Structures are given as C-alpha cells and as structure tokens.
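Here's the structure we're looking at; comments come further down.
The chains shown are only part of the set, and none of them has been moved.
Read from first to last, the chains carry the letters A and B; within each, the first residue is number 1.
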C-alpha cells in the first residue's frame, strides 16, 4: 500500500493528538508537514515529531505536491476556507468537528466537496470510532436490541477544567454549549437512530459558576429531540462533572438496550479503601478517546489508500451544525424549535 | 408501645404485599380486618393471614371501633371517598398513591385531612423508603453532592408484563402513563430538589405494541421539568424494558452526583457464562421494592404510635397528581405546559 503523506493544520491540544498519531501510530501514514501561526507549535512538530516541512500559511502547505492529504485541526472559523483551499489543491481532507459554525458555510462546503469526488473527505466525529461505540453500532446492526427508538446521552466536561475554561476566553467563541458539546451527541443520535431531527426543546442552568452566564453560555443544558420517524433523543451536557470527563450514551430498542460507560472508568482497576470501592475516572477527552482518535485516523488513511468513502460524510457535519444551532436557539428561547 | 390494629382495603397484588407485611413483619402492627368486594380476596385474608374481620363495605369496616388505622390499597377512584369515611371514623390512614386522580379531589382530600389533625395521614410513595433512596437523601442532606440541580429518572415496566397489561383493561383506566408511572418520579424530583415544578415538556412514542396507542396511551414518554428555583428534571418512563423492571434515578449536584440502580440487579450474584458476565435483573415492583413497602409501613405504624406526622404529607399527593396531569397534557399536546 502506498504511504499517505499528510500535512496537519493546527497543533493545539487536539491537533497534537492527531499529529502524534499520524507521526507514530497510523499504519500507512506519514506526517510530512505542519501548519500553524504559532511558532512554538511548529518547533514542536519539527523537534518532537520530526516533521520536515512547516508552514505558517495553509495555502502554502497545500502547494506542496508531496502532500496527499491534510488534517484540519484549526479553529472552527477557518474550516470552510481551508477545506476549499485543500480541495482546490486536490488534497484528501480529514477535518475536525464542527464542519463549520453556520449552516451557510456548511452548505457551501458540501457543494465544494461535491465538486471534488476524487478527494476523500472525512469529518472527525471520533466517538463513532471508539471501540465501545463501534461495538454498540455493530450489535445494533446485528439486531441485538431490535429497533432503536430512544437515545439518551450525557456529556459533561470535568469541573476541574471549568475555571481554566472560563478564564481562557474560549466560551464566548465556542458557539455555545450546544455546538461545542452537544454536536457530538447529536451526531450519535442521528447515527444510532439513522434518522433526522424534527424538533428540539431545551432548558439550561448556571448554578456553580455564574461566570458562564456572564459569558453568555449555560453551565448545564438538557434537550429533547424528536426525529422524523418517531425516534426520541434526550441529552444532558454540562461543564461541571466532579468525577472527571463523563460521556455516556444509551441506545434503547424494542428488544434490549446498550449503555456505554455509565462509569467513565480510567482503567480496569478498582481501589477498595475506607471510603468504599472506588473507580477512578478519566479526566479529559484526550484520555477517554485516545483510541478513537487513532482509529478514526486509521480509517481515514485506509479510505484514502483504497479510494473509499468513510461512513461519516460532509453532510453529517452540516446536520450536526444545523441541529446544534437549532438546539442553541431552543435553549435560548425556551421554545420548541421545529426543523 | 401500643399495638396498632389495622384494617386493609383492597387485596390486589400490592394490597397483598401490604397485608402480608402488616400481618407478619411490621413491629407494632396487627392486621385485624380486611375489606374487598372480591370474595376470594377475603377468603385469602382469613385463611392465609388469619384476619378475623372481613367486610365487603369500607364504611362498615370503619365502624369497627377496634380498628386504629386503615390501609387503603383500593383502586384510585375510591381513594377520596374512603379517606373521607375513615377520617370521619377517626382512623389513621395509610393511602396508596395516587392520592386521587383529579386536582379537585386531591384538594378536597387535603381539606378533609386538615380538619382531622388527630388522624395521621401518610401517602404510599414507597420509593422514599427504599434503603438506596433513603441513603441518597441522607447523603444529600449531609452535603455529599453540594446543591442538587438536576434529577434524571428512568422507570420502565417489564416488557414481559406488557401483553397482560394490554389485555387486562388496566391501561384505559390508569390515568395515562404520566400518572401511573411518572408520578413516582415526579415525587422523587420534588423530594430531591425540594422545590415545585414550574413547566413541563414531554414527548412519547409507541413502537413495539400498537395496542398502547389504540388504548389511548403511550408506550414510552420522555419529559423535561423545570422547577421554580432553577432546578431541572428529566425522565423517561415506559412499558417495554426487556431485562426486567428498571427504576433508576440520578441526582446531580454541584459537588457530585448519586445514581441509584443503573443495573436493576436481582441480587449480588453475577453469572459468568459463554455470553459474558451477566447480572440477572428484578422482574417486578413487588420484587424491587419489597423492603421499601415494609419500611414505609413500619414508619406509618411508628408515626401512629408516636403521634408524629410522616415526611410524606397529603400535599405531596396533590402535587404529584397535579404535575402528572400537566405532564400528561404536555405529552398529549406536544406543547410546553406551565404551572
């Protein structure tokens, strides 16, 4: 199989995860270029990952003919433009979620992607590639729970990270809790129910850190989704999980249900001490989804090698953004939003 | 301590649970009378429980001066009238939920109860007396999870009972899934959040047994509640749990959370076999809440002996009925109902 040469854009926390995977752990991939406006990130790529070519301009990186594919892990606001540039240069594209922050941009991207059928495009909803989620999907396909009719999801960032989150300036530019956190769950619901959202109702609260409200966001949001075919989705996202990073999903069907990770266990060890039997929990998304990030990239590289389209297409990105925006509107207005 | 002599009204499935407890397992109680319009139920009381006095008329039972207290486990439609008669006769009252099926009846009962402060009145929301729920409440009072701001609840009847439920004629007279199943969860939410419901949104579905729809009910219902002080409740009730009787509740606070029974385990044994590691689950509410039914009755008897009011008062019954009715309306209209 041909080695796929990849250039990465963005080397923040998640960018480094992808870059390390591409550099060391993805069969068939070679990380040959990195692009960032932060000089020290490029230093890191050179020194730690042995990346030969570094750029502070995405367009320039795309001009490098050696590069087969780009991994876009830059801030969401740049996605649309970078995807367009990469397609124009004939590169295959792995793009982190969200596809873009507005429906208009998403649709524009969809159109561009459609014009370049020779370029593989994959969106980074990594949860689908987590072994437990992939197992659940496979079991459902095999009929293990009959027809799925309800998905219940929980996604809560660790409380330990809340203060840093509030002081970092992230929140006002995050697109709101529904886009930043809920879009993963929205994608999972669509994936498990194999259907599109029809309506959304949402409520939220700020109880622990009033600063979330001051920055125009919620600390906690609960939403209910109806789907066109009658399915239901219910989720709870938040920022103040005291025990760690809590991602839990249950898919309920007519013949059974599958629940993933009610205890976000760090590993298989349990400590028995004077407080009881204790499972320590994962502390962050890179820890929880380390395998998923690698698996999705393996799949991307394989798709490129085999000229095959991945299961997650560009429209999944649009759908997640559109539904997230509607959920955000539902949250802000307190009214039912129908799509 | 004086033995409390009890007469029971209603000896259906739950009535028998209470009757057996009163006859054999409740310190300080003596089951001396039973009332039913079903002759064989009275036979059962005589032969199996050694009850001396049997009646087919509740008023007559109340005329028995030997009786200190009555346990009303009759169909909901009779509660109002029977409570009134018992109060008039000066009996202490334990009444199964729901208090009554309409707000008007509930308020009328509240007024009657208020006129008889000498009579102890307790409503049968037994979950509050389940050791795990009582433990959760105690821990929360002690500050273990900070300030509770969200309660998530699941209550699903076993699929194995669905066909019998549909053929028994129960559903059309049940008051709807929100009253029949949801009222327990509504009571728990009020109890844990120590607040009153402000608004409700609900959706439902019928996927497995179309007969539920034909009988005017839902198979599954998901609701979101907002509370006056900003708390949120989210629940999922249903009729088709394939693994057994599933009651699960999570109370989420600013410093932690408590989850009760994500696996409704039958006991402490796990079977490892060729399918994996398997926990068998409880099959019914009498099995799951056997201890709770005994504990609530012990508390009732103690309250009578000590002239003390129980934590659950008549207003909790009204609130559960009023909120259930509003939830039912939300479910039927698809609109947000504000209280």
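Rule of thumb we're sticking to: a contact is a pair of C-beta atoms (placed from the backbone, for glycine too) under 8 Å apart; a residue touches a chain by one contact, two chains touch by 3 or more.
Every value quoted in this text rests on a predicted model; they were computed, and no experiment measured them.
Shown are 2 identical chains; the number of copies across the whole complex in this structure file is 4.
Note that only the chains that are shown with their structure count from here on.
With rounding to the nearest 5, the Cα superposition of chain A on chain B corresponds to a rotation angle of 180 degrees.
Distance between chain centres (mean CA atoms), chain A to chain B: 42 Å. Residues 146-147, 149-150, 152, 201, 203-205, 207-208, 220, 222, 224, 226, 230-232, 234, 236, 240, 242-243, 254-257, 259, 262, 334-336 of chain A are the ones that touch chain B when the two sit in their complex.
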